[in-house]
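This is the structure I have questions about; it appears just below.
Moving on, here comes chain A:
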Amino acid sequence: MNKNVMVIGGGPCGLEASAQLHKMGYNVILIEKEKQLGGHLAKWDRLFPEGIEAKEVLQPLVDNINGVKYFLDTEVVSINLLDKEYNVILSNGITVLSKAVLMTSGFDLFPAEKKEEYGYGIYDRVITNADLEKFFATGKDPRVVENPKRIGFVHCVGSRDEKAGNRYCSKVCCATAVKQACEMKALFPDAEIFCFYMDLRMFGRGYEDMYLKAQKDYGIRFIRGRVSEVSETLEKQVLVKAEDTLSGKPLKVTLDLLVLMAGMQNAKSGIRIGEMISMKRSDDGFFTTKGSILSLQECDKAGIFYAGACTGPKTLPDTLNEARAAAVSIHNYFNKEN
Partner candidate 1 sequence: MRERIAGGYDNFVIPFMIGIIFLLVYLFIGLIRILKHVPGEDRKRLFLSFVNPKIIIKDLRDIICDCLLHVKIFKRNILLGYMHASIAFGWFMLIVIGHIEVALFVPQRNGSLYYPVFYRFFVAEQNYTLKGAFFFFLMDFFLLIVLGGVGLAMYKRVRSIAMGMRRTTKPCFADRVALYCLWSIFPLRLLAEGFTAGISGGSFLTKPVNMLFANFFGNDLNIYPTWWAYSIALGLFFLAMPFSRYMHIPTEVLLIVMRNAGLKVTRPRKGFAEAEIYSCSSCGICLDACPMNVQKKNINYSSVYFIRFLRRHNTRKINEIADKCLMCGKCVVLCPVGVESCNIKMAQRGTVTEKLPYDYSYLQEIHAPVKEKKEKVLYFAGCMTHLTPSIIKSMQKIFEAAGEDYYFADSDGGLCCGRPLMMAGKKEAAKELIKKNSELFMASGCETIVLSCPICLRVFKEEYRLPGIKLLHHTQYIDSLIKEGRISVNKDDTSFVYHDPCELGRGCKIYDEPRNVVAALGELRHASKEKKESICCGGSVGSLTLNFDDRAKITRESIKALTVENPDKIITACPLCLKTFSDQSMVPVNDIAEAVAEKIA
Partner candidate 2 sequence: MDFGYSLSPSSRIDLDLFDRNRFNTLAEIEPDVLKCMACGSCTATCTAGKYAKNSLRSAILYLQNGQDKQALEYLKPCMLCGKCFMVCPRGINTRHLILSILKIYNNAK
């Protein structure tokens, strides 16, 4: 029997899992739909809580997959079960017969334009967290004016929002917003910065310190209230309305830049593959794992495994841990069968 393992998705999760599986002696085939490896991480500038550069994390992950076969710009055309093995036909014409398939298809950012009231794509001064990361990396974005005086961050855009179809918390946006707010303050020391939040979920190690630092050292103003609507003023600034729930009053403020913290959704590309062999998805759109505590890496279909954000929003460290856990699960699966 062959020791092929198909890994779908070349983000940090797919990279780490491939490297681990390769080390264990499996024949890993990794596919990535984009023209480069790294997924969202490759498009990110810095990571919370310490502000490590994303490439410092990505580079070792990429270096580690030495010896792993991978195909870029490649998608799954079809996948079906043939006598205990999955027959996967790829868009580059290659067909792989693999006993185990690992889904590391990850997440898509919530399309912020769907929250029409925030005016993303309509107002000149509204951008998303991803746009801002690109701005940090390149220093260029026509929507970021020179020397903005007031900047707002809207937490939970497309998360914790029934109207957007996503009731769940995307977990990473709070920390990302605080990180980005500090970075903006460092870039524009004259700017006043506001974070509009519903709850600040600073659950990870070092996150609370980052929050305190944002308050104390960067003077970031945290407003407990969700932005309800955004308008454009004559000067092309954005007028933001929210309730300051702590004082129970409606509030308005004029900003030079509004950053929407778009949340996570199960990746469309992953869902497409999942539908080919009817992988179950929960109400939140993410894949359903076999168990919610003991068997987080397994699908109820034998031979299908999950790791990373395709089973729910996760931080990068969580994702990498899942990648390793999935490698072990797959290893056990092979051993049990033999």
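These made the cut because all candidates are chains of the complex that A comes from, given by their letters.
Operating definition for what follows: contacts are C-beta pairs under 8 Å (C-beta built on N, C-alpha and C of every residue); 3 or more make two chains touch, one makes a residue touch a chain; residues count from 1.
All values reported here derive from a predicted model rather than from experimental measurement.
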In-complex contact of chain A, chosen from 1 or 2: 2
Complex interface listing, chain A residues touching candidate 2: 192, 194, 211-212, 215-216, 219, 221-222, 224, 244, 246-247, 249-254
